[in-house]
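Handing you this structure, nothing more for now.
Heads up, one of the protein chains got dropped from this complex, but the rest are sitting where they should.
Lettered A, B and C in written order, each chain numbered from 1.
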């Protein structure tokens, strides 16, 4: 077997499952929507609302707290900015940014929530922390107030029970019961363009549409994945994941079985985590529709892995 | 002993060491420069230059890669953006952002370099990675190219030896020998203001001055620390670090021994890591000078810990 | 009469009118709300929705189009960004930015709309222009399509009738009937702080609250006015407007009749234009409430000019 040719097992893994598809092609605004589905997995989602005396300061703390948080494969959590809260709607009347942290394991998620608040938000100037999802029936208790060394005290901001912790910059206000919900992670779609910049522009507008929803994040840098992977490796047996070579444009002429459409020069993947199946589905709908408004998009597809990734399926034909 | 009163050991810890100080007060632009010093420690510093087809894309990848990287106490590394490289000066003619990752342990640093590149830069659209400090005599080899699953190949960008790895978005270019140097971490100074916003404005201009140097970072969110800490705790024996209560403005009237000057409402700390003692010293000089240009700054001080933090001392009187 | 002492006429002009005030002081979150009113004038308001293939591109065009548009005293129009439209809500599914242009004279406003679109939006990459206020019963027709030199053609984007004009970058899409409504300009309030940076931070959060409404703008740079003026001059008879010396903190000890409260170091003015009296009133309400959340604010006031500026009054006691 030629090293450029994947074995059958690999092929089943990369090629999109088609057995229960209708096989009906959809064309939306001139873009082929492949009849396939995205596969996603269960994840606990914690929502943290960060406010500050200026939007920029809340955003800086948020970016620090969600950094190094693209994929649970290599990071402590999947994390991203989910929402911008205007002063009028914020518990303390100041601008806010809501972030989500996502992990399948609840205990692991709690550790990440505590650590990222302690390192990246408590340390940031003028910030306060609130439960970002008050409707959540479950919360994780965090004990940041011990940092106050006994000088901290309990008080209220509106109807929120908070701790006020004396710090060098003033007082750090924190609502310590952070809401968590069972959400869905790994919702995804592929955008295939006739130039790298067309595909990227479509990906960026798709991310904006997805993030316009209040309870979704795109945890990868700028929301766009450039290096989609397959499970395992053809050549390096010690690698758990390697480049998804069937979807690599520069390999189209070099391998058999390439899934790169004619004329396509780049594929970007959008990955969506959210607080529910429905919000991820809506996000995929809105993102795909937005992407198709950019000139030069050839095809939309999605990634699935024979159920190895998770139980949730999002059929593109149902989403559109 | 009242619980609000620290024991002597604590007091020695927080109060700035004065035995070998000259005791000569310096007034700079109306601001009192305390005759004390900052204490800092040794750290290995890796420098990664990220380029992309647009500055914004390089910056997005950089922010993801340096996120959750404020302090080695709770993060895998201290990390930050050190420099912006114009297309004219970049190895591939595209805009670049240089980040530094810092950790005292070389092996641990290597792991962080590999993981943060793999999760946050390889995944980001159009990025390439180069050694950010070509003069470094020591490098850490990273083997990201295995991700290419055998389809990767070696090539050159100018005089740099790089790998080209096929990815869905095109090709990921990486110079795998990342330079490291012995640097200094934890250089710091305190900015004390007559209002929270004055202190913050001075801190922000100080950070800009520090970051104008090419080989320094301020790893905290926005470069500013709001919640400086002391070692241990008066009340909670299980806490390794708690709020530096002697410097908390809201506690001035409640504790004995407060080090908060009259009329001061907020203290922000600037922490600087850099590739050498000299560049950190220059950064402290430039940052303090910049801060003193903001109206409402009362005093500049610095943090030291009886040598428990590290061997390096930066006397403010020498710096100014 | 000492030149530092204004004559009575001037005094009547600067001092806030008090005859029909209730004299009842309001304290909101510890901030004194002066019992006075803002005076505002009638203005025609044109609303232009700019879309682009990326939010950043729409915003760049918008910033160019609203630039040099702070006050009708010295600029062709008062102009600013009013709203950000998400792809899901935009006529062409792309990100949008809505700007308002304001002038009392309808013909003059039309000229400004045409010129600013032609110079700043038509020239910007990937932009399209739509009527930003479809409910408006009156529109101003603009004939940008002549730029197409006969190669332009009429088409539809959704239910909007547009022109498609061939340009070097592709096609420029424009809906040429731009809606205008009778609005209100010059709504305002003063924020007085105990430090320059406190007043500024409160002003910035107030601007964010005002701009969170969809049909208001703050035409000054960053939405904040640092140099409020009075009509005429004490010393230079050729000057139509000079510094509002009664409100200058640095003159408090030098002049008689200073209106600067004790302990106050800076006053920033927020000026609001909007599509109706009610939206400007709401904006003032939201802005003042937001400002009072910042530590160090002493007093809120407003500017009025004996009816010389215009017929509309916004009493702070009614607004709060």
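Going forward, a residue touches a chain if its C-beta (ideal position, glycine included) is under 8 Å from a C-beta of that chain, and two chains touch if they have at least 3 such contacts.
Bear in mind that the values here come from a model prediction, so they are computed numbers and not experimental data.
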Report, in label order, the displayed chains that the undisplayed chain touches. A, B, C
Which one touches the absent chain: C:46, C:120, C:136 or C:211? C:120
Only one of C:43, C:96, C:179 or C:249 touches the unshown chain, namely C:249
Interface residues of chain A (partner: the chain not displayed): 56, 193-198, 200-201, 265, 294-296
Just the residue numbers, please: which parts of chain B touch the chain that's not shown? 53-55, 86-88, 92-95, 170, 201, 204-205, 208-209, 212, 286, 289-290, 292-295
Tell me, which residues in chain C touch the chain that this view leaves out? 3-4, 53, 57, 60-61, 63-71, 73-76, 115-116, 118-127, 146-151, 165-172, 190, 196-197, 199-200, 203, 220-222, 224-229, 233-236, 238-239, 241-245, 247-251, 254-255, 265-269
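In this text, only the chains that are shown with their structure count from here on.
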Based on which chains touch which, is the overall arrangement a line, ring, star, complete graph, or other? complete
Which chain pair has the highest count of C-beta pairs that touch? A-B
As a quick test, compute the distance in whole Å between the mean CA positions of chain A and chain C. 37
Calculate how many whole Å lie between the centre of chain A and the centre of chain B, each centre taken as the average of the chain's C-alpha atoms. 28
Find the geometric centre of each of chain B and chain C from their Cα atoms only, then give the gap between the two centres in Å, rounded to an integer. 40
Touching two or more other chains - residues of chain B: 196-197, 200, 265
